[in-house]
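With one protein chain held back, the other chains of the complex are shown just where they sit.
And now, chain A:
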Amino acid sequence: MSGTVVSTTGWKPNPRAARRRRADHLATAFGMVMAGILVLVLASILWTLLSRGLAGLSATAIMKPMGPPGSSSGLANAIVGSLIQTFMALLMATPLGLGCGIYLSEYGTETNKFASCVRFVSDVLMSVPSILVGLFVYQVLVAPFGHFSALAGSVALAILAVPIIVRTTEDMLRLVPTSMREAGAALGATRWRVTLSLCLRSAKTGVLTGILLALARVSGETAPLLFTSLGNQNWSFSLNRPMASLPVTIYQYAGASYEDWVQLAWAGALLVTMGVLAINIAVRVSARRG
């Protein structure tokens, strides 16, 4: 384009400018192609999930418990099992995560070696492969007792949830202005009152966001449950026994050679994904409002 009709106007071709323009065109094309590929691939995943998941989704799938291939079975016990275990996990992780986050933001000054150590460890925990957490809990809560249990599964999920809650709690509490703490102290409030009733209350939305994100993270986790709550074909509400969960059931069913099990696996996958996405969207919407 640049080097053709030039002599009449007196404009001289500039090879460097031409090269830069070419590089720009190339890079633009590269960016568009990459974005196009990524969007297409991700759309294909969602499409596969929707089309195959909706085909498998039915009243039976949600209402009936798991069963042998060929019978009209469903995922009800796995759904309930997942709900119980994630709920238990949050029940354990929330106080611990809040406590640790409060400690780091309120007592963990720059010079506090212990606090910076905990902060680092929490970061490490956030990136530990989840299957290793499963192995750890197996050694602590499964091997000594000689049987798999829903409690062990919940603890494994809790360990994965804690660092997320710690991180958001600390970040959100740090956003609370010091003047608010000073005002509280000036009114004669003790330190724990200031922390809980002033700081934590004003950071409520952010902290809640952290807990919800932790919930979204752990509700799709499979690997840590494989050796802890194991899975169960039947209804079980006892924390002391193996319990079914949606992700583990998906894992077992997807690799099976029975058509109806594979269909149920897709239905389960759709349910899990929709749940996780719903939580994330809720967080986003509330963040935009707040």
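The criterion applied here is as follows: a residue touches a chain if its C-beta (ideal position, glycine included) is under 8 Å from a C-beta of that chain, and two chains touch if they have at least 3 such contacts; residues count from 1.
FYI, contacts and distances are computed from a predicted model.
Not shown: a single chain whose UniProt protein name, out of "Phosphate transport system permease protein", "ATP synthase subunit b", "ATPase AAA" or "ATP-binding cassette domain-containing protein", is "Phosphate transport system permease protein".
In the complete complex, the hidden chain is touched by one of A:60, A:233 or A:273, namely A:273.
Remark: the omitted chain is touched by one listed residue; of A:87, A:192, A:235 or A:258 this is A:192.
Screening A:81, A:163 or A:210 against the full complex identifies A:163 as the residue touching the chain left out. Residues of chain A that touch the chain left out of view are 20-21, 23-24, 26-28, 30-35, 37-39, 41-42, 44-45, 48-49, 52, 92, 95-100, 102-104, 106-109, 112-115, 117-118, 121-125, 127-133, 135-136, 138-140, 143, 159, 162-163, 166, 190-192, 195, 216-217, 219-223, 226-227, 247, 250-251, 254-255, 265-266, 269, 272-273, 276-277, 280-281, 284.
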